[in-house]
Structures are given as structure tokens and as C-alpha cells.
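Step one of this worksheet: look at the structure below.
Take a look at chain A:
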Amino acid sequence: MPHWLADLLIVVLKGVLVAFGLLTTFAYMTLVERRLLARMQIRLGPNRVGPMGLLQPLADAIKSIFKEDLRITMADQLVYTLAPIVAIACALTAFGGLPAGPPNSFFGANPWVYDLDVGILALLAITSMGVYGIFLGGWASGSKYPLLGGLRSSAQMISYELGMGLSILGLLMLVGSTSFRAITGWQTQHGWLVLFQLLGFVTFFVSSFAETNRTPFDLPEAEQELVAGYLTEYSAIKWALFQMAEYVNMITASAVMSTLFFGGYRGPGFLNALIPGISEWPFIWLFLKIAVFLFIFIWVRATLPRLRYDQLMRFGWKLLFPLALANTLVTAFYLAYLKGFGLWPLGVLGLIGVALLFVASDRVRGLWNTPGKRLQDPTAASRAGGD
Partner candidate 1 sequence: MLLIAGGIGVLAVVVSILLGPKKPSRTKLMPYESGNDPVGSGRERFPVHFYLVAMLFIVFDIETAFFYPLAVAYQRLGSFVFWEALSFVALVLVGYYYILRKGVLEWA
Partner candidate 2 sequence: MIHVFLFLPMLASLLLMITPVRWREEVAGFAAAATLGIGLWMWGAGGAALFSVGWIPALGVTYSVALDGVSLLLALITALMTFVAIIYTARRIHNPGTMLSLILAMETGLLGIYAARDFVLFYVFFEDALIPALLMLAIYGKTHRMAALIKFGAYTLLGSMLMLVSIIGYKALGGSPSFALSDLIANPVKGAAQTWLYLGFLAAMAVKLPLFPLHAWLPAYHEQNHDSGVADVMGTLYKVGAYGLFRFGVTLFPDASLELRPVLMALAAFTAIYAAWVAFHQTDWKRLLAYAGLSHMGLVGLGIFSLNETAMIGALYLLAFQNVYTGALFLAAGMVQERVGSLSTRVGGLMTQAPILSGVTMSLWFASIAVPGLAGFIGEFSVLLGAYQVSPWLAFIAGLSTIAAAVYALSAYQTTYWQARPLGAIRVLDLQHTEWLVLGAPLAVAIFFGVYSGPALNLIQPVVRALIGGGA
């Protein structure tokens, strides 16, 4: 068997593995989420199918496959069918670039499907491609609610894309590379980046909530306003695919956050004192962190109310964007002039920043909470857009 073929096979194998891993996670995440929410709202979740309802996801999957696949009359069939596929494809693909462990730790193979020097960029690019899925889905349904929902969600996603992109710039400046492994390596030397990029982390965290359309940013599926947003006309497996995409995105986001800000697949170094080399164990740490973040996702959903749409947009443009920019500039300034003092000033600066946010929270809320002056005529607006 020629060499390249072997490599190819291995890659394919890993790809399939990751995909199914993600899907399984998604399946059980739905279960976990429903039960956790139930617990937090003091009721029992689904517990009929199997012990503790462990077979529930399976049942859901089977049901959604055997459900009738509607072909909406007004819909643009091709796009209508393609949209969920695009969404899920992007979602699944994104994960493959994340290293789940040190090189060759995966039965002698590298624990990642593909490795690029521009890891983050690629990941952002792919995830943002998911917008196509949603927008096309909304548009192709040929119905009003989905159209609005799709528009809203795409607008929301691209808006928060900015915050996301900008918030990691400071981090990139520190590390000087965009490859995940370099970043992880940097963190093993200097410690978790969340310490030095607190603001960055906060902005990234928030925007990843918005990116994955989770509460409090789950406007696209705001039942009260537009039924189920872009999902309205979808049912059966296509609907399921969209759901999958959303949850997989969530998982990916968690993984990214843990990789960028929490040391990735490496455990905290001090644990080596107890069990030598524990921080080197592959996979575990990453999965652990992902799990933590997923829990936070669910927790937030159970806790926070949903924003109004105008608040959402204003929040993204008026608060998140400038914040991320400020963080970038602060880091730049530090690197230009305060580098001599070591890394701790950054941490202090980050803390101060967050503290300031909390102190001035009323003022800050004023930025996005209350509607400002509405502009008068749409053409003037289009002109402003042209500028």
C-alpha cells in the first residue's frame, strides 16, 4: 500500500471518528441539556426512554429520520435542501483543526485531522460559512417568518463575527502565531492566556454565545416574534441537521475557547506535583474543559432572559466591537512599551478593564439598552452605508 494512500486513509479515519464523536456528543448533549434545565426548573426531564432516558437521543434520531420530509411549495427546492447540509458541513469541519493532544499521541498519529499555520483564521472562516446555511435556509423557505429569521440571524452573526475576530487579536500579538499548537505551546510556557487577555476572553466568550445563537442571543428562534425563525418551514431530518449544526458549533466554540484561553489539551501544570505528567495526558483535559463550557452554555440558557433585537445589535456594535478594539490596542501598547516588565501588567490591565466595566455598568448598559435616535429615511441610510 503506497505511503500517501495510507496517510489518506488515516486522515479519513480520523475525520469520520471526529464527525461521529461530535454527533454523539450532540445527541447526548440534548439529553443532558433537557435534564439539566429540568433540574434547574425543579422538574424531571425526559426519563422514559431507557434508564434515565438514556435512549432518548436515539429515539429522537430515529423519529426525525422516519418523519415525512416535506417539500414546501413556495420553497426553492435545491437551496432548501442544500442549506442544512451546508450548515452541518461547516460545523463539523470546523472542529477538525483543533489539536486534541500533543503530536503522535493518538495511537502514534497526530490527534488532529488537519493542521494549518492559520488555524484560527481557517476556523473562523469555516464557522462563519455557517451563516450561509442559515440565511439560505431562511430565504429558500419562501415564507415570511423564515426570511426575517434568517436575515436577523445572519445580521447578528456577522455583527458578532467582528467582535470575535477582534477579541483574539491581542492574543495573536502575544503569541505571534495563529496556529493552535503554537498557542498551546506558548501557554505551557507562560501560563493560560485568560490571565493576560481577560478582556479578550470576555468579548470572545460573549460573541461565541451570539455566534451559536444561544440565549441570551437566540433571537433567530424567538418563538414569540417569529415562530421558529429560519427553522419555521423545516421539519424532520433537515430540521435536525440545523439543530445538530447549532450544537456542534457550541461544542466547537467551547473547544476553541479552551484551546485559546485555557491551555488547550494541557492540564494545569501544578497538578504535576500530585501526579507527575498528568498535565500531559492527551484528550482528557480538552474534553474536561469542553464539558465545563458546555455546562456554562446550558446554565446561561437557564438563567438569562433573551435580549430584544435592537439591544442585541447595539450590544454588538456599540459595546463589544469597541471593547475588543480597545483590548487589541492596549495589548499593542504593552508590547510596544511595557514589554520589559514581564507579563503581569497585562493581567493587571485586563483586570482593571473588567473592573471598570462592572463599575460603570450602568453607563455601559445605557450604550446598548435604550434605543437612541432612529435615522429618518432609508435612502439616507443607504448613503451612509455607501460611505
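Behind the choice of candidates: all candidates are chains of the complex that A comes from, given by their letters.
In the analysis below, a contact is a pair of C-beta atoms (placed from the backbone, for glycine too) under 8 Å apart; a residue touches a chain by one contact, two chains touch by 3 or more; residues count from 1.
Nothing here was measured: the structure is a model prediction, and the numbers come from that model.
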item: Of 1 or 2, the one touching chain A somewhere in this complex; value: 1
item: Chain A - residues contacting candidate 1, complex; value: 12, 15-16, 18-19, 23, 64-74, 81, 84-86, 88-93, 96, 113-114, 121, 139, 141-148, 151, 155, 158-159, 161-162, 165-166, 169-170, 172-173, 176-178, 227, 232-233, 236-238, 240-241, 309-310, 313-314, 317-318, 321-322, 325, 328-329, 332-333, 335-337, 371-375, 378-382, 384-387
